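All protein chains but one are shown at their positions in the complex.
Presenting chain A:
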Amino acid sequence: MVDDPLLLARLQFALTAGTHYLFVAFTLGLAPFLLFGQLSATLRGDAGRMLGVRFWGGLYVVNYGMGVLSGIVMELQLATGWKGLNEVFGYTFGAPLAVETMGAFFLESTFLGLWVFGWDRMGRWTHLSCLAVVTATAYASAFWVLVANGFLRHPSGIRMQDGTAVLTNPAALLAFGHVTVSALLLGGLVTAAVSAYHLSRGHDPHGIYRRGVHSGLAVITAAALPTVALGGSQHVLDQRPPPASGLTYSATEIARIEDAYGATATAAVFGHLGYAVMVLSWLLVVGVAGVGAVVWLLGGLRRWRWFHWTLVFSPVLAFTASIGGWVYRETDRQPWAVTHLLTTADARTEMSAGAAAASALLFTLAFLVLATVTYRLLVRFARRGPYGGPLAPPTEHTEHTDGTQPPEPVL
């Protein structure tokens, strides 16, 4: 396996993209909760609700940092490890990514910095508007990335003869819808799980977790069916011929390449497995949502500990579904990097086996460490509650390591 640089490069990219997507889904899922939480806190001038925003915001920022790191690794890997893709389709595949990095990510990172450092230093509406920019650009990022990804799967608007064809590509729009609602599902599960953990311990300062479990469960219930509807509707595309088929390879050559790959290739097996994991996880989430709705109607949501513990472990389902879904989506296209136009083997940068192995080993280790550390930090801060998180308000007990006094609050 180590002798096959193509397999190594694919595994490395799959690992990078898979890890990155876990952080992305968490970001997308939690951002609307934060935004509406802060809007509500700002409208009411409620310090307790604002403390809740600090708590969820702390988890968001810890997660965001690792999302940026893995995203940058992915971008540069795409740029240097898959030159064939950029040489042939750079202008079509790369343009949405250019917009994503320059427009969306640039703004998202800058305004997240403003949001984190502007706490207690800005007017409350100004501060809220920074978070609004962060939320909007997070979703804009997802949109542009899926426009690029949708082109690989269903290459319409080839060579940008028609820019709108790239943007209205059903493979991009349906996937964006699916990613959006499934991320909300994930956000709801995480919010409900963390809230349930604290409620089960009889710990609910300022009603943060009571509101959390209610809104989390409401979102899970609302998002479960749209997730599967938008996911399943993408199968319609499988019946249609790829828009640009025949441009680089003739029908005979395409058939030969696909036959050589075969339906029993390792990647294809992984793909079926990913699909099964995704569907099974979703079914279990629907079960949790259904039981949750009954528990809510019976008035046990804040008291029944067995249900709290069901919720605590349920976010695992959303994460396995996310990974399974991506494995399925990306293996489903193989052996093509761009359907019927460019094979994955031709998309890869020629690199010596040694360099490919070194790169794969390095990033596998780095990602293992990063993902583990982030997971443990998220669990730790989630358990500590609103006074122990990374964005917790400074108190008189906060240590001043250099012996200085806190500055006068501005505004």
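Keep in mind that, in the parts below, a contact is a pair of C-beta atoms (placed from the backbone, for glycine too) under 8 Å apart; a residue touches a chain by one contact, two chains touch by 3 or more; residues count from 1.
Note that in this section contacts and distances are computed from a predicted model.
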(request) Identify the UniProt protein name of the omitted chain, choosing among "Peptide ABC transporter permease", "Acyl-CoA dehydrogenase family protein", "Oxalate oxidoreductase subunit alpha" or "Cytochrome bd-type quinol oxidase subunit 2". (result) "Cytochrome bd-type quinol oxidase subunit 2"
(request) Identify the residue among A:109, A:168 or A:320 that touches the chain left out of the display. (result) A:109
(request) Could you tell me which of A:27, A:234, A:339 or A:359 touches the chain that is not displayed? (result) A:359
(request) Sort through A:36, A:117 or A:387 and give me the one touching the missing partner chain. (result) A:117
(message) Given that one chain is not shown, which residue among A:39, A:237, A:257 or A:377 touches it?
(response) A:377
(request) For chain A, enumerate the residues touching the unshown chain of the complex. (result) 61-62, 65-66, 68-69, 72-73, 75-81, 83, 86-87, 90-92, 94-103, 105-107, 109-114, 116-118, 121, 133, 159-163, 166-167, 349, 351, 355, 358-359, 362, 366, 370, 373, 377, 390-391, 394, 398-407
